[in-house]
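Here the complex is missing a single protein chain, while all its other protein chains stay put.
So that you can tell them apart, the chains are marked A and B in the order they are listed, and the count of residues begins at 1 in each.
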Amino acid sequence: MKSAVDIARDVNAGASAVEELERSLASIRSRNDELNVFLHVDEEGAYAAARRVDEIVAAGGSAGPLAGVPVALKDNLCTLGVPTTCSSKILDGWRPPYNATVVDRLRAAGAVPVGKTNLDEFAMGSSTENSAFGPTRNPLDPARVPGGSSGGSAAAVAANMTPLSLGSDTGGSIRQPAALCGLVGVKPTYGSVSRYGLIAFASSLDQIGPFAKTVADAALALEVIGGYDPKDSTSLNETAPQLLATLDSGVAGRRVGLVRELVEGSDDDVTRSVDRAAAVLRDAGATVVELSIPELTLGLSAYYLIAPAEASSNLARYDGVRYGLRVDAEDVAAMNEATRTAGFGAEVKRRIMLGTYALSAGYYDAYYGQALKVRTQMIAAFARAYADVDLLLGATTPSVAFAFGSKTNDPMAMYLNDVFTIPTNLSGEAAISVPFGTGEADLPVGVQLLGPGRSEPTLFAAARVLEVAEGR
Amino acid sequence: MAPLPNGWEMVVGLEVHTELKTATKLFCGCANAFGAAPNTQVCPVCLGLPGSLPVLNEHAVDLAMAIGMALHCTIAPSTFHRKNYFYPDMPKDYQISQYDLPINSGGYLDLPDGSRVSIERAHMEEDTGKTTHLGGSGRIHGADRSLVDYNRSGVPLVEIVSGPDIRTPEQARAYASELRGILIATGASDGRMEEGSMRIDANVSVRRPDAPFGTRCEIKNLNSLRSLQRAIEYEALRQIELIEDGGTVRQETRHWDEVAGETSTMRTKEEAEDYRYFLEPDLVELAPDAAWQQRIREQLGPMPAARRAALSALLSHPQPAQLDAIEVVVDLELDEYVHAAAAAQADVAIALARAANEVAGNLESRSNLTTDAFSATVLMEQRGELSATQAKTVLGDVLASGGDPAAAAAARGFEQMSSDSLSSTVAGLIDANPDEWQRYRDGDDKLAQFFIGLVMKATKGQANGKSVIAELQARR
Partner (left out) sequence: MSNVLRREDVAKVATLARLTLSDEELDLYTEQLSKVLQHAQDMNQLDLTGVAPTAHPFGLKNVVRADVVTPSLDHDAVMAMAPDAEDGRFAVPRIVGEAP
């Protein structure tokens, strides 16, 4: 499949967006039953969008920087009139009366949203096994998970169904599946992409970002969806960075910190990839230093209190009163409870319980309050590191894609999978995962580059150096 | 009320929720208007749809600060929290409310009787939707089904929490009434209790004087000043009786039943919700800077106490009836009429009476009556060109359809009665009634009414009573 950059260039030059869409739909048809990537394909809407793009170009206009590019959307992004489920029974059949800001921006840029992809229910998980509509399979090895929670969006790009997709990253939910599916995945600076219309998991951590096969495609997508949105109070009131312009600026003169805590405990193949990435950056003119940030290891604990606490409140609204599932009962409280009990899966219930407990009278200080202080310490620790280096380097995940069911019985084992990605969500800063090398069974390994808030131009340029070294 | 038995003292603090008079809701652009068809003023935000996010209404902050300033509060950097509990009128199943850092804190309110009630805080929060109960009595108990309208969901509220400084039902009423006047004067609220735009909860406990505070009960559903007063009295007496019978007061929330005239248990302390407050991650800090605060301070007009003082200062010895009229004029914001009349050298007592009666009785059409027209009418009455009855009629006409009072008087055929013609009429009637005139001259003042009656009959009511008396006295 062509890259998004190439499709947009060709469509703006007169190539047919409808034909591009048809290639995408054909590819979806050929593998969706096997992989369970899309929960809903909006053929009608996609054709309408593609035709409009073709009409604009035929009339001599420019259809935008993503003209005719088929895009897959994680099913926690609201789409006007198109089913949006969060992979939960509780929202089965719900059609939002509005579009997420990123969806409006994609459409305005000429992109063609083709459908909604599978995820761990309410984005809670690291394998896409927690979907009420069945797991998604990793296109590179269908016996393994694609990662999660944005597993469907990762699989859509990995299976060549669309060149681009959007996911959301609360504790690694873009970077981890990107690593497991051999893709570029970005967790942008908190506030740089509007959350309006992203169904909240943990509001202070959630951030929307792209999946792509190339760094350039990811940069193009982020340029389109990023930037200030008055509908999101946490949106940074500044213009979105231009990433493509500086994509090939390299890393000469940059200081990169190889972080012990972001590699420790990884499989050997993963460690080797990170070391090799350090060497590549050094060869490209960067200074690489090894450093330690001990606070990062506490991120997991803080995250698994903060995220469930916010989630327990964010998911209270699914009560059977206004939309979605209702299980009838004698009185309204019983109806709320019957609806939530039937509508939520086990992992969602587990996190709601954990978060409710962490916030409840008598336990707030020991758990949630403590976690917020750890968060302060983590931000300070990152700041100290960034006083000395421009970027940090580590692994995205401790291992390559794992087999189905291998971690589902032990939530703590599953949670440990996010240990390298979580700190960036707590700090609100930026990170990117780039496929670099392979590991067990020839499966891709993801290397992670981290930077301070608003460091995307530097991160993308460094990621591009790694990509070039891999011959892409 | 009569003093509490056996030297008991009541301790009352009030929580007043007031809706703010903004164009839109607190966190979305839906109209904040009363009375629209159900669920027509709702959007993803105020319906709590998945993915929606709140954005704070700047003008709601203006009004919240104005309330704080009028109550002498400190305005400080503040935050919003989520108060978590399930209830069908609350779309997100949490209320966004200010918690440990409210925008206004530490103020006071002085009452007309000279007492001072401290204000602990005045914080911002969002209103809930409205439920209607079907089946049974239409109340929540015994209903078999309820309907929810979310038009009110997200309407901005300010909750004003007083200190436990109130000691009598009358003081509670005076506090609520004075606060209502202040809310109206700031432009923050229309103060309409009957539409629910001002709602009161009362925390009531009893103690022996100077003893520590007793256990308090929170009384809900006080929809009028009258029910506030009645409920507090009932509740204090209930607690005293309970204690004197050897019982103890349980901390609980109680419901005031207006019809039965009693409070009953709604929820005990054990059944109280665990609200799991935490900082609202979808909103940021609210810390109005000095310039923003200054802008609001400059727009703030005088409060009712100052306005009452300014009006009474126009009278040399205000009489009780005039003080009552001032109360009405301040309450209904009719001050400008009286001040304009005073500036036009009109009689302030007449102006007050006309404002507190005729204008107050036709509030909806007050825009038809300019302050000039009002002053002119008072002057005409004062000069005897209109009788009191005629002046009232003329004001009524101008309020109904605007225009000039002289023209309105002419249209009614209220011809000017010159002092010459009044003088000759009086002279003629004295001649025709010598006995009565003599008795009047001998000091029988009641006969003034006899002559006024004759003059009115002769002039078909066009004479001014006071001018007739002046004429009679001049000849006495």
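Operating definition for what follows: a contact is a pair of C-beta atoms (placed from the backbone, for glycine too) under 8 Å apart; a residue touches a chain by one contact, two chains touch by 3 or more.
Given the structure is predicted, the values throughout are model-derived calculations rather than measurements.
> Which of A:F38, A:F122 or A:Y190 touches the chain that is not shown?
Missing-chain contact among the listed residues: A:Y190.
> With the full complex in mind, choose from A:S249, A:S301, A:S406 or A:T438 the residue touching the hidden chain.
Checking the options A:S249, A:S301, A:S406 or A:T438, the one contacting the hidden chain is A:S301.
> Out of B:E195, B:D274 or B:D444, which is the one that touches the chain we can't see?
If we include the chain that is not displayed, B:D274 is the one touching it.
> Among A:V224, A:A278, A:M335 or A:I422, single out the residue that touches the unshown chain.
A:M335
> Using the document's definition of touch, tell me which of B:G51, B:P169, B:P288 or B:P318 contacts the absent chain.
Candidates B:G51, B:P169, B:P288 or B:P318; residue touching the omitted chain: B:P288.
> Which residue among B:V148, B:A409 or B:I430 touches the omitted chain?
Among B:V148, B:A409 or B:I430, only B:V148 touches the chain that is not shown.
> Going by the touch rule given at the top, which residues of subunit A touch the chain that is not shown?
94-95, 97-98, 190-191, 204, 230, 233-234, 236-237, 295, 297-298, 300-302, 304-305, 312, 316, 319-326, 328-338, 340-341, 344, 349-350, 352-354, 356-357, 360, 367, 369-377, 379, 411-412, 415, 426-429, 453
> Touching the absent chain: which residues on subunit B qualify?
Touching the missing chain: residues 22-24, 28-31, 37-44, 47, 55-61, 85-90, 128, 131-135, 140, 143-150, 220, 253, 255, 266-267, 272-274, 276, 278-279, 281, 283-289.
In this text, only the chains that are shown with their structure count from here on.
> What is the distance, in whole Å, between the centres of subunit A and subunit B, each centre taken as the mean of its C-alpha atoms?
Inter-chain centre distance comes to 55 Å.
> Please name which positions on subunit A make contact with subunit B in the complex.
Those in contact with subunit B are residues 76-78, 84, 86, 91, 94, 96-98, 100, 195-200, 202-204, 230-234, 309-310, 312-313, 316-317, 319, 321-323, 332-333, 336, 356, 359-361, 364, 368.
> Under the stated contact criterion, what part of subunit B meets subunit A in this complex?
Interface residues on the subunit B side: 44, 47-56, 82, 84, 86, 88, 91-94, 146, 148, 274, 276-278, 281-284.
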